[in-house]
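Please see the structure below; I have some questions.
Heads up, one of the protein chains got dropped from this complex, but the rest are sitting where they should.
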Amino acid sequence: MTPLFQVKSLGKYYGSRIGCEDVSFDLYPGEVMGIVGESGSGKSTLLNCLAGHLEPDTGEVLFDTRVGGLRDTVTMSEPERRMLGRTDWAFVYQHARDGLRMGVSAGGNVGERLMAVGARHYGDIRAQAIDWLGRVEIAEDRVDDRPSAFSGGMQQRLQIARNLVTGPRLVFMDEPTGGLDVSVQARLLDLLRGLVREMGLSAIIVTHDLAVVRLLADRLMVMKDGHVVETGLTDQVLDDPQHGYTQLLVSSVLQV
Amino acid sequence: MSDYNFAYLDEQTKRMIRRAILKGLAVPGYQVPFASREMPMPYGWGTGGVQVSAAVLVPEDVMKVIDQGADDTTNAVSIRKFFEKTAGVATTEHTRDADVIQTRHRIPEEPLREDQILVYQVPIPEPLRFLEPRETETRKMHALEEYGLMHVKLYEDISRHGAISTAYAYPVKVEGRYVMDPSPIPKFDNPKLEMAAVQLFGAGREQRIYALPPYTQVVSLDFEDFPFEASKADHACDLCGCNTSYLDEVIMDDAGGRMFVCSDTDFCRERRAAGHVGAQGAPYEEDAA
Partner (left out) sequence: MYVAVKGGEKAIDAAHAWLAERRRGAKEVPELSIAQIREQMTLAVNRVMAEGSLFDPDLAALAIKQARGDLIEAVFLIRAYRTTLPRFGYTLLVETAKMDCIRRISATFKDAPGGQVLGPTFDYTHRLLDFKLAAEGSLPDAPKAEPHIGPVPHITEFLNKEDLIQQEPANDKEPRDLTREPLDLPADRALRLQSLTRGDEGFVLGMAYSTQRGYGRNHAFVGELRIGTCAVEMEIPELGFAIEIGEVELTECETVNQFTGSKTEPPQFTRGYGLVFGQTERKAISMALVDRALRWKELGEENVGAPAQDEEFVLYHADNIQATGFLEHIKLPHYVDFQSELELVRKMRAEAMGTMQEAAE
């Protein structure tokens, strides 16, 4: 089986400081990979390099494109990369503000990706937007409201709908539950788990919250100081951490 | 005005503008940056159109200048005078006698021919400007053909008003590639953008020139279920009776009295000269007005 996504010795440096270094992994279709670590561990830098928001200094980021098979997204042209960014890839930001157009209605936010890939039937676009609002538990009568009138949890769910509407094959998520109340987090996690299963999504989720990965991720990568210190199946890593840092991370959660 | 070169601009500047025009014609709808000069009229008053006209005029040309469809609006008069003075070219009010027509906000009613050039004055050449104020961003959006945002705007219009609420400067897609601002012409004129004449667009202050070669495909953006509609006032011209021309509304008194007249003054006069009379029109007399 070809991996959907393949990362080979990726590195990113800020001057002499290491952002992340020598990161390699494969992601297979339908798989969810969690990347955990404390802030400053390089996990966000890594995610941004993977998603094409940052240009890595070394390494390859290969994606199984529909026409060309596995291709290095670092060296592909900007138009091609941006095309991926609005079709096969999706990116859920920690702050919904960064991923939504705050001055555009909820329907317009969800519809934008459809229109960007050529949808030109208003009724269909709106119907799909309403369908997706329903899937993320936003009532139909909010379709013409702007996200600024939504609660934080609703904004995050809207961002997810906006990203998933075009059926992406790979979703990047940066702390998708960060900054939300605990009860809101739980609901969002449930929703995400349902969507991941139902759609067979492949995803890469960056978080510092081990509960998130336990619930969503099949596999786990633990990062410290820009390096991957441990990888494995999620349950395995969390129940039997090998690396000292992972043990610390896990024990600090269990004590809570 | 013997101190100035033919059509005011020096030959080097004209060559630079002609290069921009040729590039514009080669890449229809693409905004070509050019080093716009300060003209002896304010930016925003047609300096782009004037520079383009100056670059394409030859001494044998006959020129027509319209603003709001009319030859006698003050800015049209002023620009026509400018070319009479600086280029010494003959001018006309008759659309069909003109080689070069400079316009602000209208396309003449009478179809133009292959041997004519229509020059538009453009205030803001960037159709995405009011969605994205940064030039550096909008140029990238054009380069990468990222026009989703443009349709988001139309989507928002419909969800709020039940219709696309853009009435003028209605965006078009040129030959399936560039989204272009047709200048602030009413959307009624959009279908005429596919024409036999060369169309040149000049934006002086914003330093951009763009162009449509003859018979270029120009499609007004819309949705399949909310198709583009070239609308006009639901009246006939009260002077010449024409049912199909774009109309100005004139307030007659403070009791709500109004009449509708052709915005294209030459078109209206020709019709009246040919014997057409509208509801409030009098039979045509030479130089009646």
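In order of appearance the chains are A and B, and numbering begins at 1 in each one.
Here is the rule we use: a contact is a pair of C-beta atoms (placed from the backbone, for glycine too) under 8 Å apart; a residue touches a chain by one contact, two chains touch by 3 or more.
Keep in mind the model is a prediction, meaning the values are calculated, not measured.
Q: Going by the touch rule at the top, give the shown chains the omitted chain contacts.
A: B
Q: Taking the entire complex into account, which one of B:Leu25, B:Ala76, B:Leu118 or B:Met150 touches the absent chain?
A: B:Ala76
Q: With the missing chain put back, which residues of chain B would touch it? List them for me.
A: Answer for chain B: residues 4-5, 8-10, 33-40, 42-45, 47, 67-70, 72-78, 81, 104-106, 123, 134-136, 161-163, 165, 167-169, 184-188, 205, 207-208, 231-233, 238-239, 246-250, 252, 259, 261, 263, 265, 280, 282, 288-289 touch the chain left out.
Everything that follows uses one rule, which is that only the chains that are shown with their structure count from here on.
Q: Go ahead and note the Å separation of the Cα centroids belonging to chain A and chain B.
A: 47
Q: Quick one: in the complex, what on chain B touches chain A?
A: For this pair, the touching residues of chain B are 143-149, 151-152, 155-156, 158-160, 222-226.
Q: Write out the stretch or stretches of chain A touching chain B in their complex.
A: Result: residues 78-79, 82, 86, 101, 104-105, 107-108, 111-113, 115-117, 120-123, 125-126, 143-144 of chain A touch chain B.
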